[in-house]
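Note that one protein chain is taken out, while the other chains of the complex remain in position.
Let's look at chain A:
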Amino acid sequence: MERDTHFVLGVYEDEDVLMNAVKEVRSSGVKIHEVYSPYPVHGLEHALGYKRSRLPIAAFLFGMLGTSLALTMQFYMMKFDWPMIIGGKDFAAFPDFIPVSFEMTVLLAAFGMVGVFMVSSNLKPWAQPRIFDVRITDDKHVMAIDLAVNSGMGEEKIKEILASSGATEVNNKSFDE
């Protein structure tokens, strides 16, 4: 994506102020790009109105894939490819296949979930993360607002809303990507 992006940042010092600010800013019609904080703030995801993650669906589908792969593999090997009598059981002895199927289910569900999470969060090794403010790893909460998304509202208006919601600083930040 070759474009310049311009953000307005509100810097907050207190998590309670931040929580109220998020509600205020959202109710005034400004769309928040993201909030960065040094530690998990309880209930922030609800205040921001995030939808529930669809990661469990991916986990379920990858799990099903694991089960089917494991069962197919075992039935093919034990019944058709190289039938062997083991313990006097049938070639296709279903109970014997359960432990391997279970393990494959867990393995693929876990790998698939991690993979999907990394792709959807853009966590590739060569990714250049946007650093809005270095103090978000220390003691400040930062609310980032994308000006392009909120083009209907003037930059000054947004800054005013942020300042009145309790931000101790209101800064600009741009990225060339």
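Definition applied: contacts are C-beta pairs under 8 Å (C-beta built on N, C-alpha and C of every residue); 3 or more make two chains touch, one makes a residue touch a chain; residues count from 1.
The rule we apply is simple: contacts and distances are computed from a predicted model.
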{"item": "Protein name, per the UniProt record, of whichever chain is missing from view (\"Quinol:cytochrome C oxidoreductase\", \"YCII-related domain-containing protein\", \"Peptide/nickel transport system permease protein\" or \"Circularly permuted type 2 ATP-grasp protein\")", "value": "\"Quinol:cytochrome C oxidoreductase\""}
{"item": "Touch criterion as defined above, residue of A:Pro40, A:Gly87, A:Pro125 or A:Gly152 at the omitted chain", "value": "A:Gly87"}
{"item": "Hidden partner chain, touching residue among A:Pro99, A:Gly115 or A:Gly154", "value": "A:Pro99"}
{"item": "Chain A residues that touch the omitted chain in the full complex", "value": "42-43, 52, 56, 60, 87-89, 95-96, 98-99"}
